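All protein chains but one are shown in place.
Read from first to last, the chains carry the letters A, B, C and D; within each, the first residue is number 1.
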Amino acid sequence: MSLGLLYGLAGIALVAMGLYAALAARHVLRRLLGLNVLGSGVFMMLVALASRTTEIAGRPDPVPHAMVLTGIVVAVSATALALALLRRMHRHDDSARLPEDRLP
Amino acid sequence: MPEWMTVALWIAAAVVLATIALGLVRVERGPSNGDRMLAAQLLGTGAVAVLLLLARAADAPALLDVALVLALLASVAGAVFVRRLGVQPVQRGQDRTAEDGP
Amino acid sequence: MRRQRAALSVRSSALGALLALLWFVLTGGAVSSWIVGVPTIAAALVLARQIERLTSPLRLDPAGVLGFVTYFLRESVRGGIDVAGRVSARRLRVAPGLVRYRWRLPADGPARALFALSASLLPGTLVAAVGEHEVLIHALDAKGPVPAELAELEQRVAGLFALRLSAPGATDA
Amino acid sequence: MAAEVHALDFVLVVLLLWLGWRALASADLFKAVVQFIVFGLLVSLAWVRLGAPDVALAEAAIGAGLAGALLLDTLARLGRKGATDEVRPLGLTPARAGIALASLGLVILLVASVLALPESWPGLTAPALQQLGASGVTNPVTATLLNYRGYDTLLEIGVLLLAVLGVWILDAEAALPAAPADPMLSLLLRVLLPLTVAAAGYLLWVGAHAPGGAFQGAALLAAGGVLWHLARPLSLPASRPVRAAVVLGFAVFLGVGVATAVFGGGFLTFPPAYAGAVILLIEAAAMVSIAVIMVALFVGRPAQGTK
Partner (left out) sequence: MTGEDVRSALSLTLIGAGIAFFLAGSIGVLRLPDLLSRLHALTKADNLGLGLVVLGLTLQADDAFQVVRLLLVWLLVLFASSVACYLVAHSATHANGEPTPTVGPDNPSMDKRDGR
């Protein structure tokens, strides 16, 4: 088993659990954690696939690394905005769940 | 560097990682939030050690920079936790029940 | 006021020299790196002045520094072995409790902070709270000779900063 | 970086999967957040193992700094009731069975396509390294970010700008009850702030030829800013210099792009002779901007900023 395959499969597993949590959870914070785990899984797949490219001078493909770097920064800023919206919603009606998820 | 040294360093890194992973039990069990935070601190210290060992084993000095960043930021999560949440007073009563107390 | 400002600029230049040394070590002595290094250190000094409040002059005693470093290293090794022995015994050898300790170090200056930080690394003691007159210490073995060890640490810290302490008899648990 | 699989990798993957799952399934949200923070720490070890130290630096700085700080701060603001979730947050119900099945289907699809890929393929390594001499830097990741694919990075800074505008548009949050000033926290700030600034500058410089760069430096600086806000609350959006710093990176990047389009070979096409200097200029401006934006995202919109 190669390094790329091991981490690639781990990335797939993370994508699956992140997706499930992002769709199934009711608490918005947990949905956001799910999206972040999903993102980490996607990044891991990308970097794992990059590690399977032919190395030149000991370096794998730099393009996926640059994409993941961009992705991490965008993910954290999107999370920050989403958390701000969550706090706003909580200030507004004292709930951390979307209206359709609230228990009757 | 002799071959056996490289192998030994790889094993050492794996053992350190497995050892600090024991701390995750404390994250799972708590009981207080402070306990969870302190276990996270433990993993931070361990991750620094793993990075230093890997930097030598894989001969990648750039990893020393990653370790430096982790070391610089090791206290940030703890500081945010203490300033924003603090240790919950709920647990304080049962904290005192020492098995071996005086 | 003028003395305070002078102390502040002494401190700034000391910090600047320290950061320049750090930069030299990090970049491995690359000359071209100073294009970034000089503005970076300047920015660090400007920001450091924004948050600096302490202005009392800092005096270090070289012999005291050496004494403190050796004491600190010896005691932190002892601290690690001590706690490792306590937790790996079949039956935990701990009797945790809180101990109060009356300060002899002066309130201004970094001496108390250094004391508090190093006490947490020494055998069996952990600083839980710092007050104006007392410090609250959590001890793994509250019945051990905690005050005596703290008194020695305080003496070493005082030596580092070339300070004089009052007689050690004034401590109580 | 050695490409063979070590015992370390198995330990790491097991921990990653377990922590990832527990971060999503722990009933207690605080526990989940701590597990997520530790997860981020271990993900940066995974980047190291996959030969991506640039990514590891960014993940370490963001994961240990801003991301954890944001989550913990939000938990504090939600209060005990808001931060409580049901006992089995992801327990299987009939409605969720569909989601689970869909996720499982995705897994099968992805595994099949990963297994169908060849064991090794050329990727874009060769063209990236061939042009390296003309890019102005010798770290291929930095060359990709700021030269080959400068558009991406320009737009990324745009996304950050939009995020902070989004946070500032929301109405003000009440300041949390002020904790008394803690001498040790100020000590932490006094020691770490100059060090983070110096280390961020170092990462900016080293990024030209080794792992590092503006984003990693900015994330580190931002963590210093978070500490500052904790020790002495800042009110960021109010002041003019802050707003200038927030747009600085985007403005400089765009200005360079327009200048190269008008006088040179095209939008963001740097002349090889000046490429190194131009990249350093853009990166320095971007680092300051991104750091200020990240701190602003953490500070939010404090009450005193409103009329």
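Points worth noting:
The rule is simple: a contact is a pair of C-beta atoms (placed from the backbone, for glycine too) under 8 Å apart; a residue touches a chain by one contact, two chains touch by 3 or more.
Remember, predicted model here, so these are calculated numbers, not experimental data.
Although it is left out of the displayed model, the omitted chain contacts the following shown chains in the full complex: B, C, D.
Summary of contacts with the chain left out: across C:V38, C:L66 or C:L117, the touching residue is C:L117. Where chain C meets the missing chain, the touching residues are 22, 25-26, 28-29, 76-77, 79-84, 86-88, 92, 94, 96-98, 100, 116-118, 120-121, 123-124, 126-136, 138, 140, 142. Take chain D: the residues that touch the chain left off the picture are 180, 182, 184-185, 187-188, 191-192, 195. Although one chain is not drawn, its touching partners on chain B can still be listed: residues 1-2, 5, 8-9, 12, 15-16, 19-20, 22-23, 25-26, 32, 34-35, 37-39, 41-42, 44-46, 48-49, 52-53, 56, 61, 64, 67-68, 71-72, 74-75, 78-79, 81-82, 86-87, 89, 91-93, 95-102.
Following the convention adopted for this analysis, only the chains that are shown with their structure count from here on.
When you average the Cα atoms of each chain and compare centres, the chain farthest from chain A turns out to be C. Mean C-alpha position of chain B lies 23 Å from that of chain C.
Chain A and chain D have Cα centroids lying 12 Å from one another. Our note on geometry: chain B versus chain D, Cα centroid distance of 21 Å, whole angstroms. Touching of two or more other chains is recorded for no residue of chain B.
Counting partners per residue, chain C has no residue that reaches two or more other chains.
Those residues of chain D whose C-beta lies close enough to touch chain C in the complex are 183-184, 186-187, 189-190, 193-195, 197-202, 204-206, 228, 231-232, 280, 284. Against chain B, the residues of chain D that register as touching in their complex are 1-2, 6-8, 11-12, 15, 18-19, 22, 26, 28, 30-31, 34-35, 37-38, 41-42, 44-45, 48-49, 53, 56-57, 60-61, 64-65, 68-69, 72-73, 75-76, 176, 179, 185, 188, 192, 195-196, 199, 203, 206, 210-212, 216, 220, 223, 226-227, 230.
Against chain A, in their complex, chain D makes its touches with residues 1, 3-5, 9-10, 13, 16-17, 20-21, 23-25, 29, 32-33, 36, 39-40, 43, 46-47, 49-52, 54-55, 58-59, 62, 66-67, 70-71, 74-75, 77-78, 81-83, 85-86, 89-90, 96, 99-100, 102-104, 106-107, 110-111, 114, 117, 119-126, 128-129, 140-141, 143-145, 148-149, 152-153, 156, 159-160, 163-164, 166-167, 170-171, 173, 213, 215, 219, 290, 293-294, 297-298, 300.
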